[in-house]
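Omission of a single protein chain aside, the complex is shown with its protein chains in their original locations.
Naming follows writing order (A and B), and every chain is counted from residue 1.
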Amino acid sequence: MKKLLSMILAVVMVLSLGAFALADDPVEINFWSMWNEGEPQAEVIAAAAEAYEAETGVHVNIEWKGRDLNTLITAALEAQEDLDLFEDDFNRIGQVDAPYTYDLTEMAEAAGYADHSYPVFNDFSIKWAGYLDSIVEQPNVGGVFYDKDAFAAAGIEAEPTTWAEFLDACAKLKEAGIDPLAQDGAYTNFSFYYQLVRHLGEEGIAELRENGGWADSEGAVAAAQEIIDLVNAGYLAEGAPDEYPASQNKIGLGLAAMVVCADYVTAEVNANTGTEVNWGLFNYPSVEGGASVAAYMGANSLAIPAYSEHAQEAFDFAIFLTTGEWGQKLADDCHQIPADPTNECTSLPGAVETLLAADAPMTWCGELNTHPAWQTMKDMFTELFEGKYADGAEFCAAMDALYE
Amino acid sequence: MKKNKTLIFLFMAPTVICLLLMYVYPVIRTVIMSFFHVESLTASTSDWSFNGLANYFKIMHNAGFITSMKNFLAIWIVGGVFTLALALLMAVILTSGIRFQGFFRAAIYLPNIVSAVALATMWVQYIFNFDYGLLNQLVTALGFEKVRWLGTDAKLWAMIAAFIYGSVGYYMLIYISGIEGIPKDLYEAATIDGASKSKQFFRITLPLLKGIVKTTITFWTINAATFYLWSKLFSPVQTEGSTIVPVVYLYDTVFGGKGVIERDAGAGAAVGVVLTLIIIAVYIVTEKLLKSSDLEY
Partner (left out) sequence: MEKTKRKINWKRELKMLPGYLVVIVYVAFMVIMLGWIFGASLSTSREIFTGKVLEFASGFHWENYVTAWDSQNVSVFFGNSLLYSVVSCAGVLLISAPAAYVLSRWKFRGSRTIRILLVIAMSVPAIMIIMPLYTLAVKWGIKGRILLIALYIFMRVPYTAIYMLDFFATLSHDYEEAAAIDGCSANRTFWVIMLPLIQPAIITVTIFNFLSVWNEFFMALIFTSSNSMTPVGVGLLQIVNSMKYSGNYGGLFAAVIIVFLPTFLLYLFMSRRIISGVTAGGVKG
């Protein structure tokens, strides 16, 4: 027995000596990613990490967490999990994760990040967190994505800019035998929010969110009424609002022409249906006497925990990945908008310019999605597209009922 | 037999440690936490501030929680009635001397060993699909209009139906064991007396199964209260009101999710306590209702 014990002790000592010897090893950073292995983003990131290690000797240890990362990350940061870099919606990084994020201002200045990023996203980050706390990896723009060939077939020459022109386009498409608008249930909140923003602007909606009074708001009633009219005119694709991604796929199958979403919809539809749709994008149509014509812009970004001991290395990798050569590869391989405006956008021509020019973009459902009854609201928005409400006033009265 | 104190101690210690560490301590802490304002799970107890019943009032006034409780009730009552009734029906059929009963029992239990992720994906993408789904194919073949099974008003029921289908097998096996435990001569005597099959079922089988029905009701209640994965899989992009259940609400409240800005571990604990109280209440009520007439056999 004693012999065994001393042998175990010896082994432990040797092992721990080995561990000490290894401690001098090159730097290793832990990166929690929101992608899953097998997704194109994951492949580019893994390749970039290898290239980065070859160049700097810093090993990037990647954990593929998938989209569930956004429910795990805050708890992980609190528990000071061993990580140096993570991905999340830049909105959540700025508003929820901010207390645990590293102030990137100095490093960004030193790296000349301003020339390789969009002011609009940096401004938001600073507004929410008080300092620059995230590096954009995947910018998104929203609007009406459409099949150019379907528009041509229906004889629509110009992209609609107003609601009236939009309805006109819908009528032409329907006449040509193409369902005008695909709509999945998962995105009804986004579509209706767009319509609300056109009438009230985000500030107007924030006020309604706070105090209610939807039925007394002309804009809210009109927005709901317009959706109801759209539905009653039969402009939604068959089965819409459908279960994601059934409705949006109809564009790839040549059954529908338009969808209100963000730019990732194009890659999704192409892959799901095995086609290359001739995509076009126009801003969500404006309404008469409306308050805003803002387009949705958002981003998935990279951030560094405040307690990270390798913040500089993590920051350097973030820049390495999102700008220059690898930034271009990310944009090309994943059909997304480049995070670095000096790169070229191959998937959606003109997107870079739009983002650079943007000053007051629309957010994803603004503050509505922090309303305690948000889950119920989302269902009501879907019901709006299902034609469950007789008119806009009835819908708004139902919204007000949530405030009692 | 002689008591061997050392042996008892050594043999019991690991289990007792397990009970204390995994069950007693966490349950007590969760109960206490539900009366405090606790923002995050990792906050030290010195940051907890006593909150009285405020967490409970908070969730009772939260639309998300109220919807989740309504959905829970639907799952528990409707799902429970159908699951247990179907299970009993299957059990009676498969103990009536039918052929291939071994195969049928195994086949009906099969969904219990398949990952729920696989099952739910199939239900959502195939059975309930609007354009080419199995149900809508049936519906159109019968000459009716296609139904939006996953629309806001049908989705909960679609999810419950899928869940029932997978759950029946387990309860069926429990009932089978009960029925097989009933002495055969009771039925033989009844047959001689000229009692019909259905009469035998209501006069003999059902009363003698009371104890087992009680058990299955408790099991089902726990099952319904801890319902999580199916809800998640039936709202793939983000939590939806039509399928939200208490555990999903709790998870979002405690860990934060898309659009959840403010986290509240205390409120999450209160949700857990409410669910546990419901389970206990159901247990006591069924125990009271089904006790007196439990026959010995």
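In the analysis below, a contact is a pair of C-beta atoms (placed from the backbone, for glycine too) under 8 Å apart; a residue touches a chain by one contact, two chains touch by 3 or more.
Note that the structure is a prediction, hence the values are computed from the model and not measured.
Student: I'm checking contacts with the chain that's been left out. Which of A:Gly66, A:Gly324 or A:Gly366 qualifies?
Tutor: Within the whole complex, the residue contacting the unshown chain is A:Gly66.
Student: Quick one: say which of B:Leu156, B:Leu173 or B:Leu208 touches the chain that got left out.
Tutor: That would be B:Leu173, which touches the missing chain.
Student: Which listed residue, B:Leu84, B:Ile204 or B:Leu275, touches the chain dropped from view?
Tutor: Of the candidates B:Leu84, B:Ile204 or B:Leu275, B:Leu275 is in touch with the missing chain.
Student: Touching residues of chain B against the unshown chain: what are they?
Tutor: Residues touching the hidden chain, for chain B, are 1, 3-4, 7-8, 10-12, 14-16, 18-19, 21-27, 29-30, 33, 41-42, 89-90, 93-94, 96-99, 101-102, 104-111, 113-118, 121-122, 125-127, 129, 131-134, 165, 168, 170, 173-174, 176-178, 180-181, 212, 215, 218-219, 222, 225-226, 228-229, 236, 247, 250, 254-255, 265, 268-269, 271-273, 275-276, 279, 283.
Student: Touching the missing chain, which residues of chain A?
Tutor: Answer for chain A: residues 35-40, 42, 63-68, 72, 75-76, 79, 81, 245-246, 249, 252-253, 267-275 touch the chain left out.
We adopt the following convention: only the chains that are shown with their structure count from here on.
Student: Chain A touches which residues of chain B in the complex?
Tutor: So the residues of chain B in touch with chain A come to 40-42, 61-64, 67, 124, 128-131, 146, 148, 150-153, 236-242, 244, 251-252, 255-263.
Student: Would you tell me which residues of chain A are touching chain B in their complex?
Tutor: 70-72, 74-75, 78-79, 89, 92, 95-96, 185-186, 238-239, 241-244, 246, 365, 369-370, 372-379, 382-383, 386, 388, 402
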